[in-house]
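All protein chains of the complex are present and in place, except for one that has been dropped.
Chain IDs A and B follow the sequence of writing; residue 1 opens each chain.
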Amino acid sequence: MYNINLNSFEGPLDLLLFFIKRDELDIYDIPISNITSEFMEYLALLERLDLEVAGDFILMASTLMQIKAKMLLPKEKDEKGEVIDPRMDLVNALLEYKRYKEMSEELSIQEMQERRVKYRGNFIGDEKKDPDELDALLKNISVFDLVKAFKSALEAKPEEHVHNVEMFNVTIEEQMTEVLNKTDFGKEIKFTELIKGMIEKLRIVVTFIALLELIKMGKIGLKESTEFNNFIIYGTQNG
Amino acid sequence: MDSIYHSIIEALIFSSDEPLPTSEIIKAIKEIDGSETAITPKDVEASVDYLNEKYEDDEKAFIIKRIANGFAFATKQEYAKYVGFLSSVKSKRRLSQAALETLAIIAYKQPITKPEIEVLRGVNSDYMMNTLLEKNLITIKGRAETIGRPLLYVTTDEFLKYFGLHKISDLPKPREVDEIMKDADFIEEKRKIMMNQIEEIVENEVDSEGDNKSES
Partner (left out) sequence: MDSIYHSIIEALIFSSDEPLPTSEIIKAIKEIDGSETAITPKDVEASVDYLNEKYEDDEKAFIIKRIANGFAFATKQEYAKYVGFLSSVKSKRRLSQAALETLAIIAYKQPITKPEIEVLRGVNSDYMMNTLLEKNLITIKGRAETIGRPLLYVTTDEFLKYFGLHKISDLPKPREVDEIMKDADFIEEKRKIMMNQIEEIVENEVDSEGDNKSES
């Protein structure tokens, strides 16, 4: 990759590392004057192409010039009396950046390997059954939930049939049979579906009592539905 | 048919997102191994039967089923209880989009009443509120002084912990969110075009210098 592929420079640090590598420079002793002029040539090239030069590159150019100027001045010393190399911060930044650039190579390897692996694709065939102990069944449903669902079912009914006082024969036993038929062989039915089409409040009330009776007998189970004020009824007997 | 194809067919069915028809299996194999590869629908059927016998012998928890004109892996019925429990736990655990939306409104507008939340969301939010209360992500803190004195909801410490925040004011500000999500595609596109242009020119220049060792 010694061809200059500008697309692969992720920023000024990357470009500087490229120069260092290409010219086999000692990173701890960068010829700051040379590298600054290389860097400036690159910026000039961008300008020649009439392209907007990214701020990050301009910032680096000014940093390089600052270092270059400092190199010409008498050396500063720290508290211990040791000479401060004006290039030190830049060198540290380059090394730290290089470190993560390496790690991105590692990630790239991981990425390639992982792309060759596929996870299981579809799950529609899996047999699923909710745990069928009574405890688990009623775990998240309280009597309060039942009453709430019942109440909301009643409230949702249109009021117009209130005056139609009719005689109709519906018994708890009949409704129990109906519920059992609908939940035969472990089939499931939503409460709202069960009472769908029941116009008379009395029929809903009787059905509800039938439900309570069947739960008591352990012939059906209830479980939570994702819908508000609804629950799912299902048979616990196979046939 | 070479026995290697048992494993290839196994891999294909395993990784397919849909039940995989015989024709697709043959197509994939011929595409990779060459169109002259001798493999017929009968071979595929035989291979699946062979695999299923092996799973039976080895007491694997899964088999290959014929579903909707294709083959798909499925766990066996014996394990339905366990699998069912797992999936019910999972569906409960995931914070749905609706719950998240409700939570977001409460987090940013707290303290807030349920009617206010419902005006903002435009839907009844009883179920969501219950879910969030159950998960201890929100709680009730007093009543509003307005008519009916509705309950006021606030987020909990659990909420802060979950999102790694010290206090509520640490939530990203709407302005910050805008900034994070702002459409930077434009800038990136521009950069790419620019880079491609320069690349060409620089490569020409470098080539003419003549001293570049070309690797890769």
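In this section, contacts are C-beta pairs under 8 Å (C-beta built on N, C-alpha and C of every residue); 3 or more make two chains touch, one makes a residue touch a chain.
Keep in mind it's a predicted model, so treat the numbers as computed, not measured.
Asker: Using the document's definition of touch, tell me which of B:61, B:104, B:123 or B:140 contacts the absent chain.
Answerer: B:61
Asker: Which of A:23, A:96 or A:184 sits in contact with the chain that's absent?
Answerer: A:96
Asker: Would you write out the residues of chain A that touch the absent chain, in ascending order?
Answerer: On the side of chain A, residues 5, 7-8, 10-14, 21, 27-28, 54-56, 60, 92-93, 95-121, 123, 126, 128, 131, 136 touch the unshown chain.
Asker: Even though one chain is hidden, which residues of chain B still touch it in the full complex?
Answerer: Considering the whole complex, chain B reaches the absent chain at 7-8, 10-12, 14-17, 20, 24, 28-29, 31-32, 54, 58-62, 73, 75-76, 78-79, 81-83, 85-87, 89-90, 163-166, 170, 172, 176, 180-182, 184, 187-188, 216.
Following the convention adopted for this analysis, only the chains that are shown with their structure count from here on.
Asker: Distance-wise, how many Å sit between the C-alpha centres of chain A and chain B, to the nearest whole number?
Answerer: Chain centroid spacing, chain A to chain B, equals 7 Å.
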